[in-house]
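== chain A ==
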Amino acid sequence: MTSIDASLEPNSPGTPNPPDLAAMRLQLRRENRKLFARRFFASKSAVIGSALLLLVAVVSLLAPWLTGRDPYALDVVNRLKPPSSHSLFGTDNFGRDLLTRVVYGTRMSAEVGFAVAIASSLIGLVIGLYAGYVKWLDQILMRVMDGLFAFPAVLLAIAMMAALGPSVGNLIVCLTIVFVPSIARIVRSSALIAKEQTYIEAMHAVGASHNRIIWKHIMPSTLSPLIVQGSFIFAEAIIVEAALSFLGAGIPAPTPSLGNLLSDGKLFIYNSSWMTIFPGLALVVVVLAMNLFGDGLRDLLDPHARRAGKKR
Partner candidate 1 sequence: MTAEPILQIKELRTFFHTERGRVSPVDGVSLEVGKGEIVGIVGESGCGKSATAQSVLRLFDEKRLASYEGEIRYDGRDLLRLTPKQMRDVRGNEISMIFQDPLSSLNPVHTIGDQIVETLRLHRPIGKKEAATKTIELLRLTGIPAPERRAKEYPHQLSGGMRQRVMIAIALACEPQLLIADEPTTALDVTIQAQILELIQDLNRRLGMSVMLITHDLGVVAETCSRVVVMYLGQVVESGSVRDLFEKPLHPYTIGLMRSVPRLDGDRHQELPAVPGSVPPLHQTPPGCRFAPRCPYADDKCRSDLPELAALPGTDSQVRCWHAGRIAGLEATP
Partner candidate 2 sequence: MAFYIARRLLATIPVLFVLSVIVFLIIYLIPGDPAAVMLGDGASPETIEALREQMGLNLPLLTQYGTWIGHALQGDLGDSYFMRQSVRTALAEHLGPTLSLAVLAEIIAVVIALPLGIRAASRRGEAADKALTGFSLFGITVPGFVLSMFTVLLFSVQLKWLPVSGYKPISDGLWTHLQYLILPAISLGVVQAALLARVVRSSMLDVLNESYVKTALAKGVGERGLVYRHVLRNAWLPILTVIGGSFGTLIAGAAVIESIFNIPGMGQLLVNSVQRRDYSVIQGVVLFVAFAYVLVNLVVDLLYAIVDPRIRLK
């Protein structure tokens, strides 16, 4: 471990020996963590977003235990009762406890949003990477993506749900199809930029296979924008799901979803406004959480990105 030993090592002089190297790596990691923490707390969006998201996650995971009640339990005697100590958010037109339904509805939104974000990210990643790498694939794939992208999300989703029929699974499939193009486009443009880097040429020269180049070398640079976009898609998926459920083309009753709770509320808006207010607020909070979190992620991962408008 002394310098004399170091000079006797087969490595060229100046390369630290393994134990020192390990120590340096540890130090670097520690510093990176501190830098990350500092940037995290500097970003208001990241902090508030994460806090809200945590709240949503807790509510979603603990749903069955939060109120201990059954969101489907009918209690027609107590229908349309305003908020009280017994029923914090009031009851709906079937006497079901609104708080419980809002909690389950939040969980449903979070599940759908999460599933759609993950699925569309994975599929979009594959499509974007290969489109960015293989010229002729690019032409075909991106034409299809552009065509899909040209569709307003809600319309496309409605049309597809009409064909498939309302169920949670179909909804997730539908929304994934709707949002894949937006991920594919972002991954593709990152991939195109990465492809032009000289180290890619070097990899070719060394004889690395295409797949290896794509996955080991190009993919990492597409991850940051992918994650940021993924979080925005999470938010948008929740909104679109709510809109669809509101119209009856999404999650079928009686399964609680913030969308169909709002739809129920609309019928009774005159006298039972709580049926509209609470689900509406819950929806806003969930979407806000995800949007702020996405903004925060962007501040952390790519602080120089300044986007003009919302990218779908």
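How these were chosen: all candidates are chains of the complex that A comes from, given by their letters.
Annotations
Just so we're on the same page, contacts are C-beta pairs under 8 Å (C-beta built on N, C-alpha and C of every residue); 3 or more make two chains touch, one makes a residue touch a chain; residues count from 1.
The structure displayed is predicted, hence computed values, not measured ones.
Contact annotation for this complex: of the listed candidates 1 or 2, chain A touches only 2. Residues of chain A that touch candidate 2 in their complex: 143-144, 146-148, 150-156, 158-165, 235, 239, 242-243, 246-249, 262, 265-266, 269-270, 273, 276-277, 280, 283-284, 287-288, 291-292, 306, 308-310.
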